[in-house]
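With one protein chain withheld, the remaining protein chains of the complex are depicted in position.
Chain lettering (A, B and C) follows the sequence in which the chains are written, and residue indices restart at 1 in each chain.
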Amino acid sequence: MLERLDQVFVLFKDWLVAFLPASWQGVVGVIICVVAIIAVYPTLFALAVLMERKGLGRMQNRYGPNRVGPFGILQPVADGIKSLTKEDIVPLRADAVVHFLAPVVLVVAVFMGFAVLPMGRNMVLVDLDTSLLFFFAMMASTELSVFMAGWSSRNKYSLLGAMRAVAQMISYEVPLLLSSIVIVMMTGSLSLVRVVEAQNHFTGILPNWYVFTPWGFAGFIVFVIASTAETNRSPFDLPEGESEIIAGYFTEYSGFKFALFFLGEYVEMFAVAGLGTTLFLGGWAGPISFLSWVPSWIWFFAKVELWICFFIWIRGTLPRLRQDQLMNFAWKFVLPFTLFNLVVAAVWRFMGEGWLRWLVCWALVVGVYALAGRSGMRREKIGTRIYRYAD
Amino acid sequence: MNPLAGYLLVAALLFAIGLAGALTRRNAILVLIGIELMLNAANLNLIAFWRYGPHPEFLTGMMFAIFSIGVAAAEAAVGLGLIIQIHRLAQTTDLDKINRMKG
Amino acid sequence: MSFAFWVVAALTVAGGLAAVLLKNLVHCALALTIAFAGLALLFLQLDAQFAGFAQILVYIGAVAILIVFAVLLTRSSETPAQGGIFSHTWLAGLVVAAGLFAVLAWAVIESAGGLPHESSAPAVTVMQIGNALMGRYVLPLEILALLLTAALIGAAIVAMHEKEGTK
Partner (left out) sequence: MLGEGILKGLAETAKNFAGSYVSKERLTTVQYPEERIPTAENARVFPFLVFDGKDWESGLRCVACQICEKECPPKCIYIEKSKDKKPDYVGKPQFYPARFDIDVSVCMSCQICVEVCPFEAIKMNTEFELATDDRFGGLLLDRHKLAQSNEYYHKIHPTEAAEVDARLAEEKAKTEAKAKAAAAAAAAKASAAAAAPKPAESATEKLAEPPAKAAESESKQGGGGQ
């Protein structure tokens, strides 16, 4: 029974497909999965927006939205209706075709990433041999849509936002990739299904997730930082810093296209959260051995939601970085630390079993973290400021 | 039509387009775009030959393509850096106007 | 030849053509990404998944972005080109390109009969590619790594704005 519940979606799909002639089954099966993904994630997006607004409100000792429906839970519906019925304005001098294509490209690229994400046991649309690479390829294509949006709007704020976003995404894509490389080194596969399987066993009652190993923990930290920056979330939300450049690259978007950008951004957040969950937190594997009867997809979505909550928490806590701080952080701290993490992973791999490698690897990770943090993030001493023209 | 011949024709066409772009356009960046197209056409050739070649398991063509992609990335970075520097010196990226040896 | 191949090939060639023919350089760069994406799809059709996704990652994710950055930094998209977008030797270039294509196409069509026919997809996994990269091709890989590092530093130095007085 519990196994049936675990596979409920797979069985449902098989049951639906069985009505069709055999030659159609493959195609229709894929279409059903795609429709499911396209239905589930926007729903989660609505939920996340609500959670974000309520949670941020509570962190700032406010109520958050509480007018639409009981406790304001219908707020996303109201937002959706509003953005769908708003006028779609395209600036006169804008490049209409590119302006139209930008949100479409973003949403398509972001949704493509889910094709390879295992959301439960046997619940993956395509089990590619190179799924991790595919995922990063799709995430990389979002940069282009950001640029298209910013450039086609013919607006200085948009262009500035787009340039900031592209520079930031390129800078943080490197650590994002490199922090995942340790997982590839350990699993010996680029397939996300293999990655989850490699983590889905227990020592005692504790899981063998990669986050509990020294190199995995370091990779996890870097991944969290880089994925926050990749999705332009606070504190790395310079591309859309409201107080500086209005809304960044989607300043000139309104109505449905704005909603698409908003959706794309949140779904990208889900995508990187799902990837991070898969790589470091065991994907759909349960956290404790005696809880493994709980359906795998519940674990996956619970972990993703937890990750999203953490993003919200971070957003409620940290102020926005400055551009130079952002770049310095990426190139002077995150990148060296990640590169060194590869060395730690190699040390781990070749030291053999035993407590010694735990000790050595943890010491290496913590030591390098402290060192890189100290030397890379050294602040310049700023003397007393003299304002020549103020007096 | 022979599948390999189809890929080779497409690659040849892309190469010719890239070459035409690199030879006829005035802007330095577009010349670089043409070169990128030519490199990509070559990659397509390599992959096609690997796929239909006698020994795909040796991965020779594939490896060539992967290395070529890597080299192309380096080439693009350096080439665009040079173009930006030239623009800084000459205030133009028009190749017809950049015709002096003296900087 | 399958229908899909012709569609993707047409897309790729159209993207390539647009990339060299359009007036606005940003449009050229965007058309170029269409060509890159088409090429990636062709790679996938050739069962070269790794190369295909690497193509998207490197070309669309990095090279195209670099090109648009360069376009914006040199203001090439804003200034209307005086005297057309083509150089004055465009006819010679076109003739050379057309001649090259004629020769290549002739060679391909002539030898089409002798080319190998449909073969089953080679069962190549990423594992094998990785092993090959780390085994037989380790030296080229290292050289490539060195080249990329050198290119990174070189590009940064070339493009770096020299401050007054520092040399």
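Keep this in mind: a residue touches a chain if its C-beta (ideal position, glycine included) is under 8 Å from a C-beta of that chain, and two chains touch if they have at least 3 such contacts.
Small disclaimer: the values here were computed from a predicted structure and weren't measured.
> Taking the complete complex into account, tell me which visible chains touch the one left out.
Displayed chains contacted by the hidden chain, ordered by label: A.
> Among A:R62, A:K82 or A:R349, which one is in touch with the chain left out?
From the options A:R62, A:K82 or A:R349, the contact with the absent chain belongs to A:R62.
> Return the single residue from A:V10, A:M185, A:L318 or A:L342 that touches the missing chain.
Touching the chain that is not displayed is residue A:L318.
> Which positions on subunit A touch the chain that was left off?
55, 58-63, 313-314, 316-318, 333, 369-370, 372-374, 377
In the analysis below, only the chains that are shown with their structure count from here on.
> Counting C-beta pairs in contact, which chain pair has more, A-C or B-C?
By number of C-beta pairs in contact, B-C is the larger.
> Could you tell me the distance, in whole angstrom, between the mean C-alpha positions of subunit A and subunit B?
33
> In whole angstrom, what separates the CA-based centres of subunit A and subunit C?
29
> Find every residue in subunit C that makes contact with two or more other chains and list them.
In subunit C, the residues touching two or more other chains are 50, 54, 62, 69.
> Which residues does subunit A have that touch at least 2 chains other than itself?
Subunit A, residues with two or more chain partners: not present.
> Quick one: in the complex, what on subunit C touches subunit A?
26-27, 30, 33, 49-50, 53-54, 56-57, 60-62, 64-65, 68-69, 72, 125-127
> Give every residue of subunit C touching subunit B within the complex, in rising order.
These residues of subunit C touch subunit B: 1, 5, 9, 12-13, 16-17, 19-20, 25, 28-29, 32, 35-36, 39, 42-43, 46-48, 50-51, 54-55, 58-59, 62-63, 66-67, 69-71, 73-74, 76, 81, 84-90, 92-94, 96-98, 100-101, 104-105, 108-109, 112-113, 115-119, 121-122, 124, 128-129, 132-133, 137, 140-141, 144, 147-148, 150-152, 154-156, 158-159, 161.
> Going by the contact rule at the top, pick out the subunit B residues touching subunit C in the complex.
Its residues touching subunit C are 1-10, 12-27, 29-30, 32-34, 36-37, 40, 43-44, 47-48, 50-54, 56-57, 59, 62-63, 65-67, 69-78, 80-85, 87-88, 93-96.
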